[in-house]
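Heads up, one of the protein chains got dropped from this complex, but the rest are sitting where they should.
And now, subunit A:
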Amino acid sequence: MDHFPGTWGRPRNDVYGAYDASYLQTTGPKAHTSSPAVTGTSVVGVKFNGGVAIATDNLASYGSLARFSDVKRLRSFGDNAMVGFGGDVSDMQYLDRLLESMDIRENYSAHGNMLNAKNLHTYLAKVFYKRRSEFNPLWNHVLVAGFDGEGEPFLSSADLLGTTFSAPHLATGFGAHLAVPILRRKFPEEMPLAEVTQEAAVEALKECMKVLFYRDARSIDKYSIAVITKDGIDLKEDEQIQGQSWAFAERIKGYGAQVV
């Protein structure tokens, strides 16, 4: 009879050799997140004359598993700014709490001095850069949409390294490969912003979301879309991709169980 409960249920030393306690080591370097866990995929945004439109789908994946299908990845800040989050969902929730507490702090002494989308973007980029410098990154790639200090439409991205980037249309993740070319075709560089209407921007976003659902295996056909204008934010969080046609899939060969 073994009188030491601590060894009960363990492989016997006399049979299997001494237990390798190095796995239980508590010393050594501190480990931080080195990969995201539950993730959201692309965020897509377009500037138009008088505002910005931004969209994400409503999925949070756990690896390749479509784990949560009703996650809101567009978060509002104040009356005229929106943040779309790609990447780790728990880090998104942390940032959302951070921004909410900042919004409340700002509103205590309003006095007409509200942070605009540009200020918000600068702040977020600094937060990302601080965390990556601590080797403890917030695993996100965000788009910030709204207005800058001059009241012009503003759209800019910030990623987990604190890198910032701005363009009339932007997308994160898979969208950077699949949606941006579509948007560049629809709204070429030489096309002035004044000629891009709100309807055209929203329509383009819907098409991008459809293409992303077709080709991005971490996406879902339910999405959120926000239109930010001077009048405020029009946020729809329960949209469904319309007019799907999978006929093109017939011609795709070389994947899965298909042999010929």
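In the analysis below, contacts are C-beta pairs under 8 Å (C-beta built on N, C-alpha and C of every residue); 3 or more make two chains touch, one makes a residue touch a chain; residues count from 1.
Here, contacts and distances are computed from a predicted model.
**Q** Determine which name in "Signal peptidase complex catalytic subunit SEC11", "type I protein arginine methyltransferase", "Proteasome subunit alpha type" or "NEDD8-activating enzyme E1 regulatory subunit" the UniProt entry assigns to the undisplayed chain of the complex.
**A** Hidden chain, UniProt protein name: "Proteasome subunit alpha type".
**Q** Determine which one of A:119, A:157, A:172 or A:219 touches the chain that has been left out.
**A** If we include the chain that is not displayed, A:119 is the one touching it.
**Q** Footprint of the hidden chain on subunit A, which residues?
**A** For subunit A, the residues touching the absent chain are 109, 111-115, 118-119, 122-123, 126, 149.
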